[in-house]
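One structure is given below, represented as structure tokens, and several questions about it will come after.
One protein chain is absent from this view; the other protein chains keep their places.
So, chain A:
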Amino acid sequence: MTDSKYFTTTKKGEIFELKAELNSDKKEKKKEAVKKVIASMTVGKDVSALFPDVVNCMQTDNLELKKLVYLYLMNYAKSQPDMAIMAVNTFVKDCEDPNPLIRALAVRTMGCIRVDKITEYLCEPLRKCLKDEDPYVRKTAAVCVAKLHDINAQLVEDQGFLDTLKDLISDSNPMVVANAVAALSEIAESHPNSNLLDLNPQSINKLLTALNECTEWGQIFILDCLANYTPRDDRESQSICERVTPRLSHANSAVVLSAVKVLMKFMEMLPKDLDYYGTLLKKLAPPLVTLLSAEPELQYVALRNINLIVQKRPEILKHEMKVFFVKYNDPIYIKLEKLDIMIRLASQANIAQVLAELKEYATEVDVDFVRKAVRAIGRCAIKVEQSAERCVSTLLDLIQTKVNYVVQEAIVVIKDIFRKYPNKYESVIATLCENLDSLDEPEARAAMIWIVGEYAERIDNADELLESFLEGFHDESTQVQLQLLTAIVKLFLKKPTETQELVQQVLSLATQDSDNPDLRDRGYIYWRLLSTDPVAAKEVVLAEKPLISEETDLIEPTLLDELICHIGTLASVYHKPPNAFVEGSRGVQHKRLPPRTGSNESPESPELAQPAAAQPVDQPPAVIPSQGDLLGDLLNLDLGPPTSGGTPAITSAMQMGAMDLLGGGLDSLVMQGGAGGRQETGFGGPAVMPSSLNAPVGGGLGDLFDLGSGVGMPTGSYVVPKTVWLPAMKAKGLEISGTFARRMGTIQMDVTFTNKAMQIMTDFAIQFNRNSFGLSPAAPLQLATPLSPNQTIEVSLPLSTVGPVMKMDPLNNLQVAVKNNIDVFYFSSLYPINILFVEDGKMERQVFLATWKDIPSDNEAQFQIKDCHLNSDAVSNKLQSNNIFTIAKRNVEGQDMLYQSMKLTNGIWILAELRIQPGSPNFTLSLKCRAPEISQFVLQSYEAVLKN
């Protein structure tokens, strides 16, 4: 007899027949009928109409039948909540059954029935099961708490289940411990601040002991939980690492990866000169390599993680290049990942081998893979100088194959090689030009055009080549159009005599016949440049280009650190933070690597917590000259001395810009940033600030450097009127209203407490949730007297910005808990971002220029500020008193342009350009910042300041 026959009933009137069978007296027949019902349910048929009949079969001592009925209940209880109540009695009875398997089954199933009414009945049986003598029941009950919490979190807290669950962490049975840890971790995720897991050295020790004894799955739960702990010092960190390393030999890859996660995280805290640090690094490599002999799906997970590990600590796998060589039969997703890692590991020592491999790959079948292999050859050339020549000749061989996509990919990378090694491989240009006609992808066409433009003086028929592209100008993609425009202008500057017509043609195509604003703007700029001052144009357009970086596709360091904390999980597979793909509150919490103790590498130390100005040092310069350069050019011109400044002045500005781009100016940037940092700690701290000082200190200092803008008396920063944060209705009679202000370099929260209840309130205390800028109370909340009924007290609470940081949504959201003798109340408020603008937010002009240029144009945001009737001086004064500093002012065609900067407490710089048309109440604000999500809030601050 087989069960497959149940899948085949498709007759009409089937439900009716089943009903009859379910009510049959014969046990066998009943069971058959329930099986049929479950089979129909599986294939998606609606059999909810049979609910009462199926539930009737529940009271049976046949366990198989019981399980089937439970399965049915779990599926349909939600659609028939009233009927589901019928089942409650049986559940409660089963929870008392002498057989532990039945007790566990009942409590497990009950938790899966997501009906509010049932949950109430669940509490008592669950409480008993959590203390059951049988470990099997306890481990099931532990998970059931998590289920119940998912349905009704409040109920779980009220019933005290969380405490019982915490007690289970000390249970004698390892599986109970593991499930309790899993349940607590899940619940803690939805209460980021609850400190539910309460990890301390004692509890960690318990977990480490259980780790040796529980099942493979339990080990994963415990390791994942351990990874959330931050050891107190390097010694504790080392001792945990020592106890976790044996897990690296487990047969289960997930155990291994979770152990790697713990080690990678805790290793952060170990001093690098420690012997143990080196030992640990050595121990990590073999298990990672072993993961590559697992099944392909797991290999994929492992490779995605290795990709992260190689970026974070390249030393671990630097000798293991060979294991990443692609096998002919690897699934394509494995091949692509291996290739990625190979490029990252390529170095002078192994480059010959790598190149030989890449050449093999370039002849494979899969188009994506071949493209990536070709690109990889180019990356090798850029990364390892010694190999460049061989790479170029390999690429030329590949171009000879004439396979269309290989040729195009090769041309794209050769362009980058030209950027890296100028004047070295131009001999190949002739070969490239032969393939001009076969290029049909925008990226390849743009690359080729760039090459022709860049080396126009060496290509005899450069004008013909470019002209041929011009015919279909309007059908090209923007990328190609922009590149073509620049290339022809370059050509003109190099060979002005014969190409005048061509350049005019392209300029008119770009400016008059195009509706793409980027293209039009670039066209106009060139046009104006060429017509006013060809010498300057030459300096701008043919300027020396910055070096391109060796590494590409690197994950941004803070994201990388976060992903390292998520090794083994989906986040590490997608290379995205969890909140990018998880809905709701779960996983929004950002994880961070622990700071290294006792060393000056900690990110908090002032040398590294630099303002954005210092960042160009680690930021790779852009590979392709894009709109960013253009904007930079524009600024250079605008910020030069006003009116027709003549060639010399513009040239000097230009040189400055170019120097910065080349990195020559970077040292001075770092110096500048350092000075800023010291200034902040020296003068800006509220403790040493003389209270009589009216103007912000930083502002005053800034004025010394101030040349352009008029010095206006600060009028005091703008404070939003108080709003009600917590209505009395919600807080048992306590009403809280308040606002935020910045006074003399200190952020203050002005709060008004009103007692609208009938009893006296005392014992006030306040706490903040983690927030985007680490705001936290700098002093305890002190209310001098108890708050009697109908009394109102106003308090100013100083805030610091050294608290724990977590990105909030919206960014300026602050969640606050206030406690008094009655209860704890929670509310959230939005603070204006200008309270975070520090007093030394004035950037030096040159730094401003370089920074504006350096921030990618994608980060620029433009806004309109409407109905603001102020002239530019008033605007600058008003903004300056809110720590938005005007660096330069300039009049262009009757419009006032204000260039402004501000700095946040966490060192992020925001640059602004404010355009004011006299007589018009509408201003245009352009903001550039490395953290573009802030722009919106800065705009709000501008509006608030300017309109009040």
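Methods note: contacts are C-beta pairs under 8 Å (C-beta built on N, C-alpha and C of every residue); 3 or more make two chains touch, one makes a residue touch a chain; residues count from 1.
Here, contacts and distances are computed from a predicted model.
Colleague: Which choice in "Argininosuccinate synthase", "AP complex subunit sigma", "AP-2 complex subunit mu isoform X2" or "Coatomer subunit epsilon" gives the name that UniProt lists for the one chain left out?
Modeller: Spelling it out: the chain absent from the display is recorded in UniProt as "AP-2 complex subunit mu isoform X2".
Colleague: Check each of A:98, A:472 or A:919 against the chain that is not shown and name the one that touches it.
Modeller: A:98
Colleague: Given the contact definition stated above, which residue among A:163, A:297 or A:867 touches the chain not shown here?
Modeller: A:297
Colleague: Even though one chain is hidden, which residues of chain A still touch it in the full complex?
Modeller: Answer for chain A: residues 2-4, 6-7, 35, 38-39, 42-44, 62-64, 67-68, 70-71, 75, 98-101, 104, 108, 111-112, 114, 134-137, 139-140, 143-144, 146-147, 150, 173-176, 179, 182, 186, 212-217, 220-221, 224, 243, 245-247, 249-254, 256-258, 286-287, 289-290, 293, 295-298, 300-302, 322-323, 325, 327-329, 331-333, 353, 356-357, 360, 363-365, 401-403, 566, 568-574, 578, 581-583, 586-587 touch the chain left out.
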